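First up is the structure itself, then whatever we jot down about it.
The complex appears here without one of its protein chains, the remainder shown in place.
We call the chains A, B, C, D and E, going by the order they appear; numbering starts again at 1 in every chain.
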Amino acid sequence: MRENTIRNIWHSGGAVINGWLTIPSPWSAELMAHQGWDSLTIDTQHGLIGYDAALPMLQAISTTPVMPLARAPWNEPVGIMKLLDAGAMGIICPMVNSVKEAQAFVGACRYAPLGYRSAGPTRAGLYGGSNYLQEANTSVITFAMIETAQAVKNVDDILSTPGLDATYVGPTDLAISLGLRPGGPLDEPRLDEAIQKIVKSCKQHGIIAGIHTSSTSDAIRCMERGFQFVTLLSDTRFLADASSAAVRAIRAGHVTPSAAGTPY
Amino acid sequence: MRENTIRNIWHSGGAVINGWLTIPSPWSAELMAHQGWDSLTIDTQHGLIGYDAALPMLQAISTTPVMPLARAPWNEPVGIMKLLDAGAMGIICPMVNSVKEAQAFVGACRYAPLGYRSAGPTRAGLYGGSNYLQEANTSVITFAMIETAQAVKNVDDILSTPGLDATYVGPTDLAISLGLRPGGPLDEPRLDEAIQKIVKSCKQHGIIAGIHTSSTSDAIRCMERGFQFVTLLSDTRFLADASSAAVRAIRAGHVTPSAAGTPY
Amino acid sequence: MRENTIRNIWHSGGAVINGWLTIPSPWSAELMAHQGWDSLTIDTQHGLIGYDAALPMLQAISTTPVMPLARAPWNEPVGIMKLLDAGAMGIICPMVNSVKEAQAFVGACRYAPLGYRSAGPTRAGLYGGSNYLQEANTSVITFAMIETAQAVKNVDDILSTPGLDATYVGPTDLAISLGLRPGGPLDEPRLDEAIQKIVKSCKQHGIIAGIHTSSTSDAIRCMERGFQFVTLLSDTRFLADASSAAVRAIRAGHVTPSAAGTPY
Amino acid sequence: MRENTIRNIWHSGGAVINGWLTIPSPWSAELMAHQGWDSLTIDTQHGLIGYDAALPMLQAISTTPVMPLARAPWNEPVGIMKLLDAGAMGIICPMVNSVKEAQAFVGACRYAPLGYRSAGPTRAGLYGGSNYLQEANTSVITFAMIETAQAVKNVDDILSTPGLDATYVGPTDLAISLGLRPGGPLDEPRLDEAIQKIVKSCKQHGIIAGIHTSSTSDAIRCMERGFQFVTLLSDTRFLADASSAAVRAIRAGHVTPSAAGTPY
Amino acid sequence: MRENTIRNIWHSGGAVINGWLTIPSPWSAELMAHQGWDSLTIDTQHGLIGYDAALPMLQAISTTPVMPLARAPWNEPVGIMKLLDAGAMGIICPMVNSVKEAQAFVGACRYAPLGYRSAGPTRAGLYGGSNYLQEANTSVITFAMIETAQAVKNVDDILSTPGLDATYVGPTDLAISLGLRPGGPLDEPRLDEAIQKIVKSCKQHGIIAGIHTSSTSDAIRCMERGFQFVTLLSDTRFLADASSAAVRAIRAGHVTPSAAGTPY
Partner (left out) sequence: MRENTIRNIWHSGGAVINGWLTIPSPWSAELMAHQGWDSLTIDTQHGLIGYDAALPMLQAISTTPVMPLARAPWNEPVGIMKLLDAGAMGIICPMVNSVKEAQAFVGACRYAPLGYRSAGPTRAGLYGGSNYLQEANTSVITFAMIETAQAVKNVDDILSTPGLDATYVGPTDLAISLGLRPGGPLDEPRLDEAIQKIVKSCKQHGIIAGIHTSSTSDAIRCMERGFQFVTLLSDTRFLADASSAAVRAIRAGHVTPSAAGTPY
């Protein structure tokens, strides 16, 4: 089966720099796959992407060696299994708040006897290789999102779920759940405390810690704090921020640093 | 009929700051429509966009007051008329190299007796208003691209075509046609000479000058030189440049200036 | 955040006249948005519309001030949350038969601490405004469908669910559940009795009453009886009924009243 | 090959009642195919429909015995041939203004030696039958649109083109070309005179006369005047007119005649 | 209502030869509908097909008398009901492991009082006929997949579920569940034993036995053993196997038996 290079990076102690796709377009997906990310996650929860839009995006990422992941729309087998059959090499699952929910999630990603994933990797077998059914259970990566106060409370139980590979912190939902303003700094004390608890629990259970960040400084700081899977913003945010900054610069008559080369 | 606000800006002596859409997605189109551009051009020539993809993008732009334009795939009536019927408020036509070609282009944008556009503004009538058939001839904007040595030579003839509103300089094709390296600076002497000739001819014929630029500095400089319609890069380029810069920054451990706020 | 004008109409004591979209097309959606409806509901339950088709329809409605709503495919968080993130300003939820189901539904529409909606309003934030996360809980409208005998029995409990704004009566399912012929008159005694009970309970709990009707006379009568949210037929039904009537008229040689103007 | 039932109706002296599709949706196409039309024309000129949208619409019509036709986007081989290969049983060609243009159009619809249509009826062979290549030349129907003053002037020449089966009058473009207000009555003297000339020429050359109408009364009157192919309005117009009339009726408190039955 | 011809074949003691669709394309669906299958199943579980892709495929099958079925993505009401409303004449439901799960599945396919299917057969009513609501409960076919050791154990209970029409054996999942290598022969003793138990239970309960096979010999053998619903491979497998065999033959210089006729 095709090597899951995310596991290689982790085994060597490195951190995966992950891009985030919310635009329902195979072209923007292919474009993002050329910008240096180690992996790209198609967000079918908050991204504007349903299954029929996600499929050609998974193909578009596969034009490169970048690892394709997907955030499932919810902790339910139907969405998870369809994304895996379409070739996602890992699933980020939202709102995993208890060990029972973690088991349901992991089970949906694993063939029997480890789980209850149904066999039929129509595209995954083509993309992943002919022995997909034999190796998928050890290759496909499972990320449980820790993004509520309840999940933080239960984190040690959740992280002891067999077959769980990683967590993924969603700071916006976690902040709201903690009664904080969404979009605030990661080092807000209560948020920081929760995140530290998650990282510590990850280390104890041999689980990889992942997180969504909204600045390069946060991304770098999180890597320094032990996160080995770090996402920065999203395609939507890059496009909006870069283009609005340019328009403002032109209107102000200010020259901004900009790319050279052909304008197409 | 809905006011074509591009004409208002021009009448007041201002310059239109135009965004450029090459991603075939109504979501990226709607997103771009919120970033401060005066108009957005759906590029159905070099953009990855056919008619069936362009239609919902025109709708997406219409969620805002931003003026929707389209670059036609080629100087042919079929593409031009379908984009107008779908609600484009102006057409940028590639490769207009002679007065005959200019007349063919303008005629496709005007109802009789000024041209040969066929009547059936299915969406344009809904978006533009019930008197669309009466007012479209004076509202819809025609841009002829001047992008070959031959076109520069013929520029005075081309710009005397009745019903032509504006030119649009394509520096990449023009540079290639002049035997220059594509993607070089706008002030390369031969390119600069050609552009100056176009601008001068525009002034003489009361035609608006437009241009595609690849940096904020070029955009500003072109506005200073009299261009009243200036495009900067494209959605594809903004997304690629901003995301690759961020990845490089993270890998280098360098913090870059970045947007605050929620990461979705 | 963008004003939810449905609430304004209700606050002034008026009734919302709602259109119903079942054709999976952004064009028919935009067209319907110009016909005078106060709101339009994209039916992702019985309409022929999945998420990927619903998204550009929400954009199409947003080209006008008409309020976009959606009927969720089922009382499940995944469908509800994705429609809200895509910009629906309210959700009509099918088959709410108990207070527990009502709570599950309402919770999916509300951010913590009022519910468990996950934060990531990718398009809703753009369409709704930058303070969407702060105001969505009081702006987004929740409609519970009362369409079974069981739901009628439990209606007082259901309507006491905190955060529930409105009910929506589905007469076809309700008739079937009551053992009646579907498609019969609203004043069939048992159906009428059930509807009266719902309206009465709405008044007691300060909940808006809504209903789907199949004739202008039913729509008007329901408004007179206190319904403040009334749907008439659907795009599919209007298109089928109007075109088949015209064909029959031509074949019979009978002239029918018809629209003047251009035939496109 | 599948019988082209339009020819049967004509042979028996009858008139074809044709529906018009401008909504890019296979569902609205299938729905229209159940409303009693003899044929349905997918309008890829002014309809909001490109090739990729037209294909599943042709399939949708084929769920019924209704004959599928298409209006080509323009008098060019590429659009015409692709629609025929996709299964259209006839082509309505816009803007045929001279015998040379008529020959170019007809030639694109006929295999050698009668024309220059390229062989590859990928779907047409499946839908039409295995002997499609042998019989298409005598089955596929060619309609030349007569919609300019120039075309009316040249009508006798145009109608003498071998292989041309029918004309199709476009009253809106014809009115504009004659210097009249578009959307006016068909019996406006100058328009009426042109139409009479076309009908007379059709009779002389054994060509079927067709026309687009905008009321049942016009449709009936045209049939009485000898038109054997009559279109009424379009899906877009039926949907807009019927729904806006209903909304106005509700707001006025007036009951309108309306369909009985289930409201889905 | 349109006759469900699958029931006719069964009533006459015959076996239904079923094709399997995993390519998300209405064209490949229409093509398959012309190859001699009695029914075609759109696989929305392991096929690369979400709801928005399945809809035009159901239309494409309806261009022929072949019966359209669908495999639901999972045993959940939302997917099942939407496929039925879109015109599927039967549902194959994955992973039915207990009588409770069987009841949930069957209930989603039946209107009250037999189940809890919600009424709104938008396309099913058009395709199936105007009395669809009255007759669907006895026409629509329910297939429960027996594909785990647990399901085999519970098979007698499962098959006693009122309203269940048929089983469908998924040999790959069943083999995995039994601890066998997926893709092995059907006569592997443990797999064979499980299958025999299912067939025997079917006979006892008057339930039709169905199975997925991967060779014509298996298909024939299963029909001889009493299976009355037999699927062979899938569109994806036919395309891959036939084309790779041809390429190998050309490279080897070996002539293979091949179809005559035109190469389009």
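Here is the rule we go by: contacts are C-beta pairs under 8 Å (C-beta built on N, C-alpha and C of every residue); 3 or more make two chains touch, one makes a residue touch a chain.
Owing to the predicted nature of the structure, the values given are computational and were not obtained by experimental measurement.
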Across the complex, visible chains touched by the hidden chain are A, B, D, E
Among listed residues E:44, E:172 or E:228, the absent chain is touched only by E:172
Missing-chain contacts on chain E, rising order, are 17, 19, 22-25, 27-28, 31-32, 34-37, 46, 48, 171-172, 182-183, 212-217, 219-220, 223, 230, 232-244, 246-251, 253-256, 258-264
Chain B residues touching the chain left out here are 22, 24, 43, 45-53, 73-74, 76, 79, 94-95, 147-148, 170, 172-173, 176-177, 179, 182-183, 236
Logged for chain A, residues touching the omitted partner chain are 26-27, 30-31, 34, 55-56, 59-60, 62-63, 119-123, 125-127, 133, 262, 264
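Note that only the chains that are shown with their structure count from here on.
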Residues of chain E that touch at least two other chains are 50-52, 55, 76, 119-123, 133
Among line, ring, star, complete and other, the chain touch graph is other
